[in-house]
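Yeah, one chain of the complex is gone here, protein chain that is, but the others are all in their spots.
Labels run A, B and C following the written order; every chain starts at residue 1.
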Amino acid sequence: MAELSYRDAVIRGISQEMERDKNVVFLGEDIAKAGGVFKATVGLYEKFGTLRVRDTPISEQAILGAAMGAAMTGLRPIAEIMFSDFAAVCFDFIANEMPKLAYMTNGQVSCPLVIRTGNGAGVRFGAQHSQSIENWTMMIPGLKVVAPSSPVDVVGLMAAAIRDNNPVMFHEHKALYSTKGEVPDGEILDTLGTAKILRPGKDCTILALAMMVHRALDAAEILAREHGIDAEVVDVRSLVPLDTQTILASIAKTGHLFTVEENPRLLGWGAEIASIVADEAFWDLDGPIVRITTPHIPLPAADHLEDLALPNAPRIVERIVRTLNGSRG
Amino acid sequence: MAELSYRDAVIRGISQEMERDKNVVFLGEDIAKAGGVFKATVGLYEKFGTLRVRDTPISEQAILGAAMGAAMTGLRPIAEIMFSDFAAVCFDFIANEMPKLAYMTNGQVSCPLVIRTGNGAGVRFGAQHSQSIENWTMMIPGLKVVAPSSPVDVVGLMAAAIRDNNPVMFHEHKALYSTKGEVPDGEILDTLGTAKILRPGKDCTILALAMMVHRALDAAEILAREHGIDAEVVDVRSLVPLDTQTILASIAKTGHLFTVEENPRLLGWGAEIASIVADEAFWDLDGPIVRITTPHIPLPAADHLEDLALPNAPRIVERIVRTLNGSRG
Amino acid sequence: MISNDDIGPETRLELYRLQIEIRDCEKRAYDLFLQNLIKGTSHLSLGQEAIAAGFGVAMKKGDKSFCTYRGHAHTLARGVPMEGVLGELMLRDIGLMRGKGGSMHLTSVEHGVMGSYAIIGAHLCIACGSAWRAQYLGDKDVTVCFFGDGTTNIGAFHEALNFAVIWKLPVVFVCENNLYMEYTPISEVTAVPHPAADRASAYGLPRILIDGNDADIVYRTAQEAIEKARTGGGPSLIECLTYRHSGHSRADPGKYRPPGELEKWMERDPIKIYKQRLKEFGVTEEQMKTLDEASMRKVEDATALCKASPSAPEELLTADVYADGGWAWRN
Partner (left out) sequence: MISNDDIGPETRLELYRLQIEIRDCEKRAYDLFLQNLIKGTSHLSLGQEAIAAGFGVAMKKGDKSFCTYRGHAHTLARGVPMEGVLGELMLRDIGLMRGKGGSMHLTSVEHGVMGSYAIIGAHLCIACGSAWRAQYLGDKDVTVCFFGDGTTNIGAFHEALNFAVIWKLPVVFVCENNLYMEYTPISEVTAVPHPAADRASAYGLPRILIDGNDADIVYRTAQEAIEKARTGGGPSLIECLTYRHSGHSRADPGKYRPPGELEKWMERDPIKIYKQRLKEFGVTEEQMKTLDEASMRKVEDATALCKASPSAPEELLTADVYADGGWAWRN
């Protein structure tokens, strides 16, 4: 058991899989010799060599195309898209090529690859380098989508993503790279499509993802301490597949659903879950479903404005208290 | 008052605006001399000439970039992206450049342009030429998004989109191009952000968009005739801005919400509306919110499979009847 | 009758057979959609057969083809049965993808046809990946990627060419310059006269511009480029001059063509050219007739099989969204 940073967990997860399977290869911009702009791939080049860890030109379409063609014919590539915002310059591969391949070919071809990318805000990079695009990828049929919140989940979900036979979007949160957590020794393999209850509670369910998980947990502590509200905090972890069983079971117990989303409001990931719950768990609900999200705006660069935009513990607490007080349920 | 096809309504709308404002220019692939692959721009080149209606190379990024740069500096370009699926090859402009410009520059620059595109299924074109991507665009802050269902709406919303000072995604439905409808003579100018109640009803609210509007209306007739259910059918028309007033008022009246969406399930446009209603109109609801969508799959080419995938009147009726019978509300 | 034949009689007859079969099959596809038996769209290679045939014969088993929506010819050229192709165009159960993909996405992995792609540009990058895999695993197969003149103006073309060169990948890029994108002449939208050949130098590649209507020339060029790739010499970019006799797709009557253009190119019809060539090498009318008849029989048999084929069962709608065969996005 060692304490590992989220950043080093990325390296550990990739290392673990590259050691066990020589068909795992890794490409991206500045990922090899330089160890990545977030220093989240340091040492891989030295360890696995120039044939398995390759620097590329600034050609995101070629990066994902190469990963896809290699995956179709026998390799298990990992491709880095440096900032998740750049998914837009290669979105044809993410939305139209990789996820439709197995279906269009009637199962003749599969596409076992991982796209890992630096997602999310909090580092004052402004509108084009801070987006949370988990919802861009959740909406595409044929993709799988994960977004870990802790070092141990990074390692286990990375391993699961690399071993999965489908294209997996692996959203690493920029602002979490330097955060630390306990990670057991030895091989770690987690399961895609599983949510985690991080704090059991009976009064309401709070769903969160990636960086928002930590803010939801902070909020839950305040709710308990200052308002006598016992919130259950669920780390969704995987948007596709979605662990609806864990989510619906929690709501059956608490009767109240809140989502805490970093993505901008319209069609943020919580919208889908809200619509599922409002259909399948309608009679379990004792009050409105409330989504706490970044407002539907591009992100500002200024620190105080960015802080104001993202959901934080006080805002989460305020919304939940107001809602629960207002509920006649 | 003349009968016009949806296709000719596109031509009429663009013509009307190009006549009144010489800063309106139009570019795209095969749109000029050939009149467009859907024949929805026939005659514009002859009418407005080679400087205002221009054929381009197969360079979607250059097309949208040129439109954006021209819009920033004084023109009001209309850009065609032939099939909406191709939005993925120029998504950087749609998601990262155009919609963030005004915000990032603190209002120094605006981006008055229209991207019109052939959206939707029903023509057996398969997974890469049949997608409904209205949700891809709805989720981007700073964009406006419309999807007309009738020729008269095409003309009026096209005019409104061209006169709007923001980037507007104008989704034309491929399978509707040949459909006809009455269109008044003279200038037509509609308003973005307004839904239309096409069939008043008291028992439930059905929200639909583009081609699904017609299927929702068919379903409503069957519901009335065969099940004594009086459904209110609302054509959402504009996803951004969203006419939440009309939508919430309808639900306050009926107590039941159904959405009929052509986009695949996860984060289809109805998810956002469902989440708004489950929050703000929770106490008005007498039963579950049910979304009737294309399943979360890529689209098959085969006619019988494609027909099976898209929501149709019988499926809408079945779902609504089952839900209303099941409601204890 | 010419002697010293570098190509040889068997290969020549094979080049002829493939061109004829592609021609007959494409014509049949045309008839079938006139009979409304082909729904959806369809893009024929009539007039461009020599390119698919020349490469088809030069490629070895295990080599990989990446095609476009205009890919019937290239699929047939790898030995895929006609019923698999026509059946997919007709969206029947007998089709290569049982109707799920449609005419624009013909795929037959067992024949090395790694897919047909309908959004311009992407498959050039994907082909790089296939070649990268071969390079990494030490596999000896070569990847060949077919595309049109209009495709040279999209960004993915540029990224793929640069990428293939710097990694010295075993891939051959084949640009079929048929003078048009859909309806717009390539010359009106391209900064150089030869959209591919005039750009080879931008990737440090030699300029290769050939007559795409002469199967012998295509075959020789293909052999050279494939051999170069197979022996670690890296990628090639080949521009083949050709012309499509029919419209861009079933929807297109081809009105945009200047008068006389089609007629001029009919003179250079690859089949016509090749019949003449065979004569010069002493192949008799009878020999050709035998192959012609065999080709028509294949077309008739395939057509009968396709007409008799049902459409795919409804369970297929949700099959193979994920690699496990299913579509479950939730538990």
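For this structure, a couple of remarks:
The definition used in the following text is that a contact is a pair of C-beta atoms (placed from the backbone, for glycine too) under 8 Å apart; a residue touches a chain by one contact, two chains touch by 3 or more.
All values derive from a computational prediction rather than experimental measurement.
Checked against the full complex, the one of B:Asp92, B:Asp203, B:Asp235 or B:Glu262 touching the unshown chain is B:Asp92. From the options A:Glu17, A:Glu60 or A:Glu261, the residue with contact to the unseen chain in the full assembly is A:Glu60. Annotation: of A:Asp85, A:Glu172 or A:Glu232, A:Asp85 touches the absent chain (contact as defined above).
The missing chain, though absent from the display, is touched by one residue of A:Leu113, A:Ala127 or A:Val145; that residue is A:Ala127. Seen from subunit B, the chain kept out of the figure touches residues 25, 51, 54, 56-57, 59-62, 64-75, 77, 92-93, 96-97, 101-112, 141-142, 144, 164-166, 193, 240-245. For subunit C, the list of residues touching the undisplayed chain reads 121, 153-159, 161-162, 165-166, 188-192, 198-199, 201-205. Panel shows subunit A; residues 29-30, 33-34, 37, 55-61, 85-86, 88-89, 123-129, 265-266, 295-298, 300-305, 308-309 of it touch the chain omitted from the view.
To be clear about the criterion, only the chains that are shown with their structure count from here on.
Farthest from subunit C, judged by the mean position of CA atoms in each chain, is A.
Mean C-alpha position of subunit A lies 40 Å from that of subunit C. For this pair, subunit B with subunit C, the centres built from the Cα atoms lie 36 Å apart.
The mean-CA centres of subunit A and subunit B are about 30 angstrom from one another, to the nearest whole unit. In subunit C, the positions touching at least two other chains are 98, 100-101, 105, 117, 119, 121-122, 155-156, 316, 321, 327, 329.
Residue positions of subunit A touching 2 or more other chains: 92, 96, 103-104, 141-142, 240.
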